[in-house]
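Here's the structure, in structure tokens; my notes come after.
Excluded from the complex is one protein chain; the other protein chains are retained at their positions.
Presenting chain A:
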């Protein structure tokens, strides 16, 4: 089994969704599975009829009882198809005998009533487990999927019976009431020939449903294995491994001056050998053949991408046209065909008559009246608009809320309470002590305080220094010119670049700004 060939999109699905996928699987390989079920069943029916022709009910019961065996061949075939193989090795006498004989008695006796039959069948047929090992394996697979498997059997069991009934009813519907069919003949089991016909109808029902039943059960089983063994992740990780090692190999090739092909093959081979070593237990083991397939695939993808690009650059995707003069977008290319005048001759006659009567004055009058009407309409509209505007007071006025400026900007307290009462003394003391940072921060904070609380500049606590400066610049009525910018620059240089400002310049700026901003 080769996971790369799996014809199923691997994903962990809910059990119900797994059943749906089973229907899709049965649909794709319906005909071979149908025949693989129906032909052995017919054969068995024939054999039993030879012995028990006079009691058709027993024959049918016999075939029905052997369903677990009949289910085996289609399941085996499906398990080959799903990995994109042909089930050719199955159809020889010995392997068929082995298939049917394996664990036959327990399947036919104490496990005949197994409600999860199609789900558990894969353990018997594909994993070749029996006895306690089979029971353990089934128990490991059951959690989560068991109830769906049982419901599947319940539903399919009823569908099997409904198929022949629907066929009979459909026939009845098509025949109509002309032929009087006694419906009892299909249910009376000892009516000889009729009973055999009804048996064959039942057999048809079973064969029609069997691929669906087996497909759903097998899909449920596969889903459980995908979940437990993470097939989806294996495919994904293997792809990623291939990509990464290939990329690594390429890099190695470009870096080294050795013969490129040999180096790449070596590295690739080593990587693949490692992957085989790691993947001993894994169901998928990459081989050198696969490696070449991979690289061919990659090359093909590259080529395809190039081709796609080329196609996308040619018409009809790209239409190039050189236009050197202005032209109307919707130029009329051909004159509209004159409409047929059929039935409107009287209008033409009328027009001709009017021409003769020389009625130009009448048309002028109508024109004047029309223009007057347009004018009147405009006047009325304008008046209505004006009235509307007079009564309209504009959008509802809401007085702006008294906003209090932020208390903190850039993590610095700027409220009046946080600043010393005697600013000048504090600043000059800081300068005397040589603590430029303290001095300038006091100055900067005081100016911010004046801007926010005194002049109501809309600064926000999350603004940066430059955003504050921009907000101040946006209000030229403050008349700070570019002094605040200058102060900001001084502060930024000190705070972040540790460049000390000149005391005179700082004090001058402070003085001037305070004068300008004083309320």
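FYI, a contact is a pair of C-beta atoms (placed from the backbone, for glycine too) under 8 Å apart; a residue touches a chain by one contact, two chains touch by 3 or more; residues count from 1.
Everything below uses one rule, namely that contacts and distances are computed from a predicted model.
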| Hidden chain of the complex, named as in its UniProt record, picked from "Sulphur transport domain-containing protein", "Dynamin family protein", "ABC transporter permease" or "Putative RDD family membrane protein YckC" | "Putative RDD family membrane protein YckC"
| query | For the chain left off this view, which of A:107, A:212, A:457 or A:487 is in contact with it? | reply | A:212
| note | Touch assignment to the omitted chain, from A:152, A:427 or A:469, lands on A:152
| task | Looking beyond the chains shown, say which of A:169, A:308, A:351 or A:416 touches the absent one. | result | A:169
| note | Considering the complete complex, of A:1, A:24 or A:389, the missing chain is touched by A:24
| said: Contact with the hidden chain only, please: which chain A residues? | reply: 6-9, 11-14, 16-17, 19-21, 23-25, 27-28, 84-86, 151-152, 155, 159, 162-163, 165-166, 169-170, 172-173, 212, 216, 227-230, 232-234, 236-241, 244-245, 248, 275, 278-279, 281-282
